[in-house]
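Missing here: one protein chain of the complex. Every other protein chain is in place.
Moving on to subunit A:
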Amino acid sequence: MTTPLLDVRNVTMRFGGIVANRNVSFSVERGEVTALIGPNGAGKTTMFNCITGFYRASEGEILLNGRKGPQNIGSLMTRPVTGGSHLVTRAGIARTFQNIRLFKEMSVVENLLVAQHRVTANNLISGVLRTPGFLRAEREAVDLAYYWLREMNLVDDANRLAGELPYGRQRRLEIARAMCTDPELICLDEPAAGLNPSETRELSAVIQSLCSEHGRTVLVIEHDMGLVMRISQHIVVLDHGEVISDGTSEHVANDPAVVAAYLGVSEEEVSA
């Protein structure tokens, strides 16, 4: 396991004249929780959108060393006709959103079934005729959906509308939905935003179990430092679009540049 699962090399992202990320490089090791932190406007979500294929990085490349061998995220998106961000998910990167994006008028199970559209039988005719193959695929998909609902402790809400659920459960449902795409790397964008302390504790247990029990790799953006320090083995700190610190939680917590970025200490004091 020498090659990292995700390798971000010298990525720069420009929107017109604004540079959101400048020359960002870091790597995400397999089976670990990597956290991407930084003050507001540091370019964390932009970096996320580059990794998950919603933006095409202006410069640099992002490599995923997944099951299907090394794949370049940027070239997946620009592939002619069939290209697009959906290919990035198919390559093995799933994500959640900062502001929850569930299918609110569909039931909880249906949300998870949509995520499994790669394994269900999508053939029109087999579905209309209810062929055995179609029914088997459907049954397996529903069972997998229930498996993740159990893992996220959501089984009682299985046949409710997703939009009706309380906020904390919607967060967990979004993670369950992302897991149903069977990703190798799951990217969580501020999963603890708006959760109360007990829900946050539950969430950290969930994230840790994703790594330890399910063997997935997690990349997380989070502002809750307590959560970040508790769960992550590797922290990357961004400020003004650049990486200012990269290492273990102890290293990052004691890095004067990080303290300066968060507390707003002037440059002279840092160098002093």
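The rule is short, and it goes like this: a residue touches a chain if its C-beta (ideal position, glycine included) is under 8 Å from a C-beta of that chain, and two chains touch if they have at least 3 such contacts; residues count from 1.
Just so it is clear, contacts and distances are computed from a predicted model.
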Completion exercise
From "Tryptophan synthase beta chain", "Anaerobic dimethyl sulfoxide reductase chain C", "Branched-chain amino acid ABC transporter" or "VacJ family lipoprotein", the UniProt protein name for the chain not displayed is "Branched-chain amino acid ABC transporter"
Exercise for the section: Could you tell me which of A:I18, A:L124 or A:L263 touches the chain that is not displayed? Expected result: A:L124
Completion exercise
Given A:A115, A:I175 or A:L227, the correct residue touching the omitted chain is A:A115
Fill in the blank from the handout: Full-complex touch with the removed chain, picking from A:R22, A:K44 or A:R95, is A:R95
Completion exercise
Per the touch rule stated above, subunit A touches the missing chain via residues 52, 54, 82, 84-87, 89-90, 94-95, 97, 101-107, 109-111, 113-115, 117-118, 120-122, 124, 127-128, 130, 139, 142-143, 145-147, 150-151, 153, 155, 158-161, 177-178, 181, 202, 205, 209
